[in-house]
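Here the complex is missing one protein chain, while the rest keep their positions.
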Amino acid sequence: MDTRTDIRVHFYDTDTMAVVHHSNYIRWFEIGRVEFLRSADITLNELMEAGFVFPITEVKAKYHAPAQFDDELVIITHPEALTKAKMAFSYEIRRKEDNTLCVTGFTQNVFTDKASGKITRLPEVYAAKLQAAMNR
Amino acid sequence: MDTRTDIRVHFYDTDTMAVVHHSNYIRWFEIGRVEFLRSADITLNELMEAGFVFPITEVKAKYHAPAQFDDELVIITHPEALTKAKMAFSYEIRRKEDNTLCVTGFTQNVFTDKASGKITRLPEVYAAKLQAAMNR
Amino acid sequence: MDTRTDIRVHFYDTDTMAVVHHSNYIRWFEIGRVEFLRSADITLNELMEAGFVFPITEVKAKYHAPAQFDDELVIITHPEALTKAKMAFSYEIRRKEDNTLCVTGFTQNVFTDKASGKITRLPEVYAAKLQAAMNR
Partner (left out) sequence: MDTRTDIRVHFYDTDTMAVVHHSNYIRWFEIGRVEFLRSADITLNELMEAGFVFPITEVKAKYHAPAQFDDELVIITHPEALTKAKMAFSYEIRRKEDNTLCVTGFTQNVFTDKASGKITRLPEVYAAKLQAAMNR
């Protein structure tokens, strides 16, 4: 099941072309996946306390239509792969007023041991929650 | 010929994992292509005054190694396609101290008429400069 | 009457010290005053379409306690002066969980004619709404 997260475009998100700067959608993908994980009963703080970090290894975005200051947007976060080793999500960001598709994207994180910096695998307790979230 | 642009990682570029937040490399690609265009005798202000904007249509990044606060980095900007209709660049961001490859990426912009918002083509004066920059 | 606006701390808001970077509270003051104005039936887009801009002339902030990733915060926006010529607000940003005061601040904007760039005065229609909002 996808997670839908509402945001509003702030003035500081925009640039001289009077549209949202393209880098900000990459930040909004992060808002989407944090809320997806929260809906699966996983928080990043819990993972960090358990000794895991989750660096991004890949980001892609296609820009279809610009959003502007004060627009109400929805971030739709879809799980592509959630395993012990990595998380991959795809995203749509749409303007709520008219459902215009603004941006589509993809990200991948890998789970890493905080102490050693090496790629690692999540314990079963988290993997089971991720698996359940995939199958919702 | 590639353009090399030096930057330093600021404290505000980093996040709780004590590394550069991944969205900032997307901003640094922009620094790289602005400097590439400047080296080709084209500034974005000149294009905007001439009635053109140049929205991003696509961004990709792969993250190989994290950069940290105070690191000196170099953005290496390579032209992939520079036509009357679009600009595509690829990028490498490396740590200067040891030449570690931190991030690779790709962006594409399309030229758009500022007044109508429609995709357009650059006049010959700019296209010739871009062509010359491709062939340097 | 003060306006209360809820926000959550995003990962990209934090820095290497694992707390919110101090510059972000300045951005959050902006979220607070935009919502205050919306509650007074004024939007910045409406002002810009009417030919006004509203550059910031002054910002002050005192930092009392750090906020961290995933904290739920409330921005409390209090009008200090709302006239035809300027808007001044004070702010408190508090952690919702325990009401900890994180940051206090102050901002001032002046109304400016978009075309000339000169300081100007708002027409009565907006001034009356601002006056009403002061007296709520």
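Each chain carries a letter (A, B and C) given by its place in the written order, and its residues are counted from 1.
Definition applied: a residue touches a chain if its C-beta (ideal position, glycine included) is under 8 Å from a C-beta of that chain, and two chains touch if they have at least 3 such contacts.
Not measured: the values here are computed from a predicted model.
Mapped onto subunit B, contacts with the missing chain fall at residues 10-12, 27, 30-31, 34, 43-45, 69-70. Within subunit C, the residues in touch with the undisplayed chain are 16-17, 19, 22-24, 26-27, 30, 48, 53, 55-63, 66. Panel shows subunit A; residues 11-12, 14-16, 18, 21, 23, 68-69 of it touch the chain omitted from the view.
Just so we're on the same page, only the chains that are shown with their structure count from here on.
Chain centres defined as mean CA positions place A nearest to the mean of all protein CA atoms. Each chain gets one centre point, the mean of its Cα atoms, and the points for subunit B and subunit C are 33 Å apart.
Multi-chain contact residues of subunit A, defined as those touching 2 or more other chains: 27, 30.
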